[in-house]
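Please see the structure below; I have some questions.
Removed: one protein chain of the complex. Kept in place: all other protein chains.
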């Protein structure tokens, strides 16, 4: 399984903080994205935001990133700490 | 009279912290310099140091500065505080 | 050391820890970020600070490693508060000690610029009109890009 996390404004927009996806449905980050918007049409508007950042195992990566079972994936808006 | 001050290494080299000079002997900073080295030949070596800074009434000035009675003149090495 | 915490910090104590028994530290720079009353002309009453536990610490460690490869740093300290914070509260502390002031100033500023653009924290502002997620600012991206 792949663990998927959403943070901040995105978490509120999707009304979801965390879910799991079978690795067969998400061999790359791009595929995971496609899978999520397919399963949740209402999420597409928010997940298609070009500014969103994606991390795999807590490192920011590109959408071409290959995924494997046990990965922790996170989607979140640009950061605003400090 | 013009009050003349020396600081730090220069004060130690000249073995003098403060002296007074009649304004007639020092109408400009350049004249004051000439007067001092004339009166104290042993000082020339130290007062001719190109790196020395000069202040009149606590503001750094150039050697062409005109002097008047009551002025406070200071000669000192480049600063090293902080 | 990196701390992500709800509790406040004490600048005097942090300064003391940065220099304790270290006579090589000729220069110490500290930065504190605080909740201020006006942000982009909105009247702010407070902030809610969310973070991504685990990734926060990891990204800050990477930022520190980058700073250490660029400047000679003796000791460093990063504290970032989370949860609900109010007007005038401390948000973030960055402290660096070094032999020379250039290293201390530049590494502290670098750490803040990177923290602002790379560490997964998000601020929700509480104003009289309700709460609103803060947008990232172009000027922070530009500040970060100076170092590249």
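Here the chain labels run A, B and C in written order, and each chain numbers its own residues starting at 1.
To be clear about the criterion, contacts are C-beta pairs under 8 Å (C-beta built on N, C-alpha and C of every residue); 3 or more make two chains touch, one makes a residue touch a chain.
Keep in mind the model is a prediction, meaning the values are calculated, not measured.
**Student:** Going by the touch rule at the top, give the shown chains the omitted chain contacts.
**Tutor:** B, C
**Student:** Pick out which of B:8, B:22 or B:44 touches the chain that's been left out of the picture.
**Tutor:** Considering all chains, including the one not shown, the answer is B:8.
**Student:** So one chain is hidden, and I want to know which residue out of B:16, B:30 or B:55 touches that hidden chain in the complete assembly.
**Tutor:** Among B:16, B:30 or B:55, only B:55 touches the chain that is not shown.
**Student:** Pick out which of B:1, B:22, B:63 or B:79 touches the chain that's been left out of the picture.
**Tutor:** Touching the chain that is not displayed is residue B:79.
**Student:** Could you please point out the chain B residues that touch the chain left off the display?
**Tutor:** Residues 5, 7-9, 12, 51, 55, 58-60, 74, 76-82 of chain B touch the chain absent from view.
**Student:** If the missing chain were put back, which residues of chain C would it touch?
**Tutor:** Touching the missing chain: residues 10-13, 15-16, 19, 22-38, 87-88, 99, 101-102, 104-105, 108-109, 112, 143.
Quick note on the criterion: only the chains that are shown with their structure count from here on.
**Student:** Distance-wise, how many Å sit between the C-alpha centres of chain A and chain B, to the nearest whole number?
**Tutor:** Their C-alpha centroids are separated by 73 Å.
**Student:** Residues of chain B touching 2+ other chains?
**Tutor:** Residue numbers touching two or more other chains: none in chain B.
**Student:** Would you pick out the residues of chain C that each touch at least 2 other chains?
**Tutor:** none
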